[in-house]
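Missing here is one protein chain; the remaining ones are kept as they sit in the complex.
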Amino acid sequence: MTKIRRIDPGPRLSEALVCGDRLYTSGLVADDGIGPSVYLQTKDILRQIDSLLQKNRADKTKILKANIWLAEIGSFEEMNKAWDEWVVPGQTPVRATVEARLADPIYRVEIMFEALLDD
Amino acid sequence: MTKIRRIDPGPRLSEALVCGDRLYTSGLVADDGIGPSVYLQTKDILRQIDSLLQKNRADKTKILKANIWLAEIGSFEEMNKAWDEWVVPGQTPVRATVEARLADPIYRVEIMFEALLDD
Partner (left out) sequence: MTKIRRIDPGPRLSEALVCGDRLYTSGLVADDGIGPSVYLQTKDILRQIDSLLQKNRADKTKILKANIWLAEIGSFEEMNKAWDEWVVPGQTPVRATVEARLADPIYRVEIMFEALLDD
């Protein structure tokens, strides 16, 4: 029987969970204090997924899929600057980026990930 | 060879399908007669996923992931009221909620689920 192992399960949602050999994350947003910079918010989200992966003995080369929502699509290149500095060329996930208003206007970017966990 | 078992397959899309130990749903919307209340539309969608899960010998604690689209992000707390009344604290899925115009303006909320089916 396959187990679901939840990471930071809250009353509404879990920050992430592991099922089989997959890690799924909620839509991650930057820490509140980061300010409005899309570049800095993206860097903070990527730091969070790095940390989640590391705690599960994986790393960013195991990310399969990323869904990115930008509050303003005009910040596409600013988000990409943080992304391109971080991602490992040749070991990149699939990705889709679209504009969407997010739950709180202080967040300018939100990213949901799926990754492979494998021993 | 892994089979795909489709649930309510239509000419355009299937309401849900099972592949391996995963249940995938289309973006579910409320029944047409529900009216414009986001709270009631969300309750109706959650009733639909409960029914889908039950017919496949699972329940809401096996939901892995939910993608929620709101026609107006201002209805975030109204959607959450229905969600929070329904979800099992501590056994919550990952989730991302963003604003998006939906295919028909009578629908104010749409949710796509992925769940674990396991015997």
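Labels for the chains are A and B, by order of writing; each one numbers its residues from 1.
Methods note: a contact is a pair of C-beta atoms (placed from the backbone, for glycine too) under 8 Å apart; a residue touches a chain by one contact, two chains touch by 3 or more.
What you are looking at is a predicted structure, and each value in this text was computed from that prediction instead of being measured.
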Logged for chain A, residues touching the omitted partner chain are 21, 61-62, 64-67, 73, 76, 80, 83-84, 87, 89-100, 116, 118-119
Residue list for chain B contacting the dropped chain reads 1-2, 4, 6, 9-17, 19-20, 24-27, 67, 69, 100-103, 110, 112
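Just so it is clear, only the chains that are shown with their structure count from here on.
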Between chain A and chain B, the Cα-mean centres are separated in Å by 22
